[in-house]
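For this depiction, one protein chain was excluded, whereas all remaining protein chains were kept in their positions.
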Amino acid sequence: MMETFFIVAVFLLIFMIFGVIRIILGPTTPDRVVGLDTINTLVIAAMIILGAAYNEVIYIDVAIVYALLSFVGTLYIAKYLEGGL
Amino acid sequence: MIGTLETGYGVWSALYWLLGLVVLFIIVYFIYSLGGKTVKASGDKGKPFLSGNEMEKEKIHVKASNIYWGFTEALKSYYTPLKGGHTGNINDYVSWFVVVLAIVLILAGGL
Amino acid sequence: MTNFGKVISVIEEIIQILILLIIIATAIMAVSFKDLLAAVISLAATSLLLSLEFYILQAPDVAIAEAGIGAALTTAIFILAIKGTVRREEL
Amino acid sequence: MRKYVLLAALLIVSGFMLLSAVDMHPFGSPDREDMDKYFINNAQEEVSANNVVTSIVFDYRGFDTLGEATVLFTAVVGVSLIFRRLIK
Amino acid sequence: MILVLKSVIGACLVAFIGIVFGLLYKGIDRKLHAHMQMRVGPPVTQPFKDVRKLFLKENLVPENAVDWVFNLMPVISLVSVISILLYVPMGVDPILSTKGDLILVLYLLMLPAVCMILGGFASSSPYATVGAQREMVMMISYEFPLAVTIIAIVWRLSKIYSASNIFTLQFIAAHPLWNNVGVFGVIGLAILLAVLLIVTPIELSKIPFDVPEAETEIAGGLLAEYSGKNLGMFYISDAVKTVVMASIVVALFFPYNISQYFSFPQYVDYVIDFAFFLFKAFVVIFVSVTVVRTSFARLKIDQIAHMLWVPVTITSIIGLLLLYLDTVF
Amino acid sequence: MIDNLPFIACAILVILGLYTLTFKRNLIKIVIGLNLVESGVNLFLITLGYKSNAVAPIYTMAAKEEMVLPTPQALTLTSIVIGLATTALILSFTILIYKHYKTIDASKVRRLRE
Amino acid sequence: MMSKIVRTITNILYSSILIFGFYIIMHGHLTPGGGFQGGAVVASGIALVLIAYGYDTVKSWMKKSNLSVLESIGALGFIGIAFLGIGTTFFYNFLANSGGLFGDPTVIGINPGNLDTSGVLPLMNWAVGLKVLAGLGSVVLLMAYGIRKGDEE
Amino acid sequence: MMIDTIIYIFLGIGVFFNGLGSFGLIRFPDVYTRLHAATKCTTFGSIFTSLGVIVYGFYHWHVDSASYGVLAIHAFIALLALVITNPTGAHAIARAAHRSGVYPKRAVVDKLREGDLSD
Amino acid sequence: MINEHLPALIIGIPLLAAFATPLISKINDKLRNIFVIGILGATLCLVISLAFNVFNNGIFVYVMGAKSPGLTLPSGYKMPVRIILEVDGMSIFMAIITSIVSLLGAIYSWAFMHKETGKDKYYTLLLILAAGMFGMEFTGDMFNFFVFLEITSIAACGLVGFRINRGESSEAAFKTMVMYTLGALFVLFAIGILYGEYDALNIATLASRIRYTMLDKIALGLLVTGLAMKAGAVPMHMWVPDAYAEAPAPITMILVANSQASLYGLFRVCFTLYGLTISTYTLGWIIIILGVLSMFIGVTMALIQKKIKRLMAYHAISQTGYMLLGVGVGLAVLSDANALNTYGLKAMEGGIFHIMNHAMYKGLLFLTAGAVIYATGKRNLNELGGLAHKMKFTAIFFIIGAAAIAGLPPFNGFASKLIIYESVYKFNPMLSVIAMLVSILTLASFVKVFQSAFLGPEIIEVKKEPKSMIFAMLCLSVIIIAFGLFPDIVVDKIVAPAANALVNSMQYIAAILGGA
Partner (left out) sequence: MRSALVTAVMAFILYLILTVGTGDILFWSSAEIVAGILLSIVAGIFGRKLLFKNEDYRMLNPKRWIYFIAYLCPFLVAMARANIDVAYRVITGRINPGIVKISPGLKTDLGITMLANSITLTPGTLSVEINEKTNDLYIHWINVKHKEPNIEEVCNGFPKWIRRIAE
């Protein structure tokens, strides 16, 4: 079971590279934010998976924090793009 | 002896010098007081003239940047690069830091 | 058991290499983008993956701190600063 | 000219940095760990906290944490100093 | 306690000696200078008369001057310059020989010059200011060769002796270096002597280095606004400074006494040594002041600065290197 | 297998930051460079304390006995907060500089020189 | 002021973030986290409200001076707890294993932990958490205020 | 064993959709379509990977120890946070993109641009 | 009872007061001022009593959070695990400087900052700065040292940028902040290297374990560069004039002490941490070269400055060179016992004595500059003139300070410079020559300042300087003159223990590890 979780994590990491490529290529800034958002989601998924892989409940707290707070960063960038603030 | 600083190869005592200075000051002040009385000049007597014309107060005062002209003139070849080095650019500040870091690392690294 | 442990350790190493590569890639992007907003986005990604790296290096305390501070607050502060100044690098 | 000197210096510094990275003990197996062993073994008894990191942060190295709190306090005071109103 | 008494009495004595002989040397200098230019010149006692006349006049303070600085500086200048004589051997051991050393003497030598400069600045006249800043530039410039010379000699001495008071002039005078060095050392010492002899007239701002007081350009320079007893004070301190400079050169390079060749009672020895010292000082002054000022024209200030910063400095460093080579071989 | 790759990554991060600090002229870029250096150092500290096949130094339901070294984690916590404080202050100064100079180009922000 | 959707989600998330931050602070000695992390989380909540509702609304809800007072209190509490130990030494953990509040000894070995242990650590966690949340929150607020002032001029 | 199979299936679906989303991130032409792929598919994928973990946790809660249950619950909360925040973030990005002047490419209709929304 | 907690109290009380200051200033401005001055005065008293303790009983060790203050090693264990404050002669020497300077700065600020806004934040930062310097000086732990380094950095930068209506101020603060942070991060990197190798953070433990591998050399290079940068050594000095010139005058005075605190860190690293294991000859020369460069370039740059505080800031660089020179010579001959005893120790005494003198007279000079700026509102020397007519006190204090910094007898600058000249020449005569040259260049530039600011005709309007400013300057002048007249007492009682503490790193280690 454990190595399955690890392999899933590897896959998620490989998918993250697509997000990075999008950040590099992204013709407009919203594209880059989309890339960041994708990485965010994947990282949270990876954190949950790895938490299970390490059999440590305490690690999941990190994922919760991340899920709650990556939103804030995204909102700030979006707000800037809107031109408000 | 209090007040005597031994430096290993030399010696210095401010108190004795001060004592001598006081004595000498008394003597010299005695001589000084023999002279004529001091008068605060007024009118033309106390003013500097340039080619016979009176000068404005601001012009009398030699500006700080003009002072030591001879020195900077003589050492122009030293000062020009030195002034050029102080660009005020933060990149240069960091650059100097990096350069010194490199040199110190080479020296301390024993290469 | 040894075989099993070996597989896991190999996978862990692969994970780490991937994360480190992405960290360096995003860091290079953060340096090279002319658009400061994009640079900040890359920086956010860097700190995000740094947090994951801390997580994998068995430091959940630090990972939480890096997540909270790197993802949310640093980005917020940078965005506010860019708002207060200019967005393009050459100006 | 400046650029090349600087690049050379950067290269030297990076060389030393990489050297230090290569010279460091192999990844994942610290050379010596006596201080940390003490923390791991005794934190539960002395501080009676399950989280060893927290017991280090607030007990064994609490003074660092005081300094850190001070840093944050200082930064906040500094920022509020910068964005203060000039006229009362 | 004895030392306290000694310093009090010594101070009086030194004040007398310094003023009298300083003014006397000034007179002799002028006389010889005139003779070299095929003139008769003033009598030897002319400086005394000058001073008396200056003291009779009223002391004028210019309108813009900062009066407390303006009036204080001449006095401090004279006091500090005379106090140097407490530390300088004049044929006999200096009075405060165990309480001060060569570096102190160098710094004390700065004091009268600084006082003159401040006085010049304080008079708030552009002429005086220009003159004063020139004096300052010269002070900066000759410091390097002077420091090299002195440190070189002491350093060479310290290679031979390991006493705890090498820096005192008494020790230096008692252990002349010429005797203890090889060929390189002698050449080096000669070079350093030459440097010191060049520095001396600059220190005393005599022609050709009298840019601070250049009468023709800036009307007397830093003393332009001074008159009466203040000017007299500066006049005297200049004279005393001449003696001090000469005695330093003597102590560093010609500390030999002739009394050891005779067998007179001790107090006579003192007198003889003192007289011989006066003679040596006279020779130094003659060579470095009178002759030089007769034979050269005034230099521009940047020329002086350049000359001191480049050729003279290099020369002095060569002297130091030679002394260093002397220890190697 | 990966030898000291994490350490090398830390060194690279530090060097990248230094490069930014020396060659980039935008003030905010400079702050980004500082952040990168700081990230590198933090990662370095954490990496120092890592032990293979060990768990976090927390006695809450841990499965294995071996634990990674706790001290670097405590140090890094401090360092992260310090970094945030520094960044906040320095960015505030950047905003203020922009208000006065109307530019954040380092080659133009130099009224203080010589 | 962002769109209604964001604001509504902010309404829901804010109290969750708050209680979650408090949870992290409270459980600092048992699970990963502690004063800093929890404080940062709560401060991020403040930042979230700031971005969703705009500066003016936030300002009408909470005063900056209140935050600074809170920060001072947190810092004073922290150093005060440190000073309380001065009967023995500065920073001495005088509550640990004493039996009172937070004074229970913890079970040695692997266990989920009990909230009522570890002496002054929870108190310090709270002091630091208070300090950090007030400090970081006021940093964000101040910077938002700072860039606004430029617009007014 | 059954449980294991279910977990494998969940994880497989999750990885598939995550990969799909990331792939779509590269493949689609403009911001909005990328948002479709990236946020939605990755969210969906993450839901399934997390569900895998949750199932794993609940199953072992019965079998092994209580800590697995806590694992599941915390994973569930993380999932909840993810599900709440992700669409909102996507909405914020899309809105910001549109307001900052990035319009959909190859769009057959753009009601918003021609629309009457002006606030 | 209170005696055994002194080091913790000295750091803790200003911090406590700093945290309380924002609350107190909500009540009343005057109360706040009295509170701050009272706290700093109390700190000075504590420092003095600690000083007596240290001079009489040797190194003072305080273990944070242990069961008793002197329990350095946990039972049955060979290394310390807690943070240890270790106060030896050098630390207490620096602490005396810090406490005097910060107290006088606070007193001076009363009138100087009277019309400014944001005074509560100003005083808070001032207290934190003082506490941070105490921390840097007392700590026996590398990471703790880094933390306090950062505290002082941030507080100092906040204070440098105090005048937010001046763009230059923010610029200076930004530059300073970048440099400080970078230096501190490299210090942290070095600490990481040391930790990774030896698994210890305590200075004494590290010193007993260092084997001088390649990693140690790299760490040494990073530490030396980072700390020398913060001390303001050429060619990493460019932030110094910016920061010193733009900070309010009393802060500049404290900033000087701050730079010296990092100088202390540099010496601590060189002597205690590395001094035992390696031949420090090369290291000594590195520091000497940094010192000589600082002296010469600093002073020549100062000579052509037009802003009064900028000029003095360049002098601060140049004077730092003297300290580096003196102590560097001691470091270079550290392994040669004979040379160390004949001139090395003396050179170090000179350098260390100069630290104290420099803090005093440079503080005085910055305060006079502050008084000039306060009275006229002008910073440029070209616009000043004739202040000696009205501001007699300031002029006299300026003369005292200038004479002291130029090394004119009988002020304290002369005493320390004399020691440096007369010991350094034995190591290499050119060093001494350059030191003397720099001294006269210093004199020249101060004559320039005196001329253009104080002498000449009255051309500008001046305000009268208030009493609290005069009092602070008077205190410093009295200290300068007293040190100048009785240098031997100061050297014997305070400076020599400090130098010995640096040299005898075995003692420092033994105080913690117990006769190791």
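Read from first to last, the chains carry the letters A, B, C, D, E, F, G, H and I; within each, the first residue is number 1.
Here, contacts are C-beta pairs under 8 Å (C-beta built on N, C-alpha and C of every residue); 3 or more make two chains touch, one makes a residue touch a chain.
The structure displayed is predicted, hence computed values, not measured ones.
Mapped onto chain H, the footprint of the missing chain covers residues 17, 20, 23-24, 27-30, 32-33, 35-37, 39-41, 43-44, 66-67, 69-70, 73-74, 77, 83-84, 86-88, 90-91, 94-95, 98, 104-113, 115, 117, 119.
If you put the missing chain back, the residues of chain G touching it would be 3-5, 7-12, 14-16, 18-20, 22-23, 26-27, 49, 61, 112, 114-116.
In the analysis below, only the chains that are shown with their structure count from here on.
Touching chain A and chain D at once are the following chains: C, F, G. Think of the whole protein's Cα atoms as having one middle point; the chain whose own Cα middle lies nearest to it is I. The interface with the greater number of C-beta contacts, when B-D is set against C-G, is C-G. Inter-chain spacing, taken between the CA centroids of chain D and chain I, is 24 Å.
Averaging C-alpha coordinates per chain places the centre of chain D 21 Å away from that of chain G. For this pair, chain G with chain H, the centres built from the Cα atoms lie 30 Å apart. Contacts with at least two other chains are made by residues 6, 10, 13, 16-17, 20, 24, 30, 33, 35-36, 39, 44, 50-51, 53-54, 57, 59, 61-68, 70-76, 78-80, 82-83 of chain D. Shared interface positions of chain G, i.e. residues touching 2 or more other chains, are given as 2, 6, 13, 16, 24, 30-34, 36-37, 41, 44, 47, 51, 68, 75, 79, 82, 90-91, 93, 109, 111-113, 132, 136, 139, 142-144, 146-147, 150. Contact residues on chain G toward chain F in their complex (touch as defined above): 30-32, 36, 109-113, 132, 136, 139, 142-143, 146-147, 150. Of all residues in chain H, those touching chain A in their complex are 4, 7-8, 11, 14-15, 18-19, 21-23, 25-26, 31, 34-35, 38-39, 42-43, 45-46, 49-50, 52-53, 56-57, 67-68, 70-71, 74-75, 77-79, 81-82, 85-86, 88-90, 92-97, 99-100, 102. Residue ranges on chain D touching chain C, taken from their complex, read 51, 53-54.
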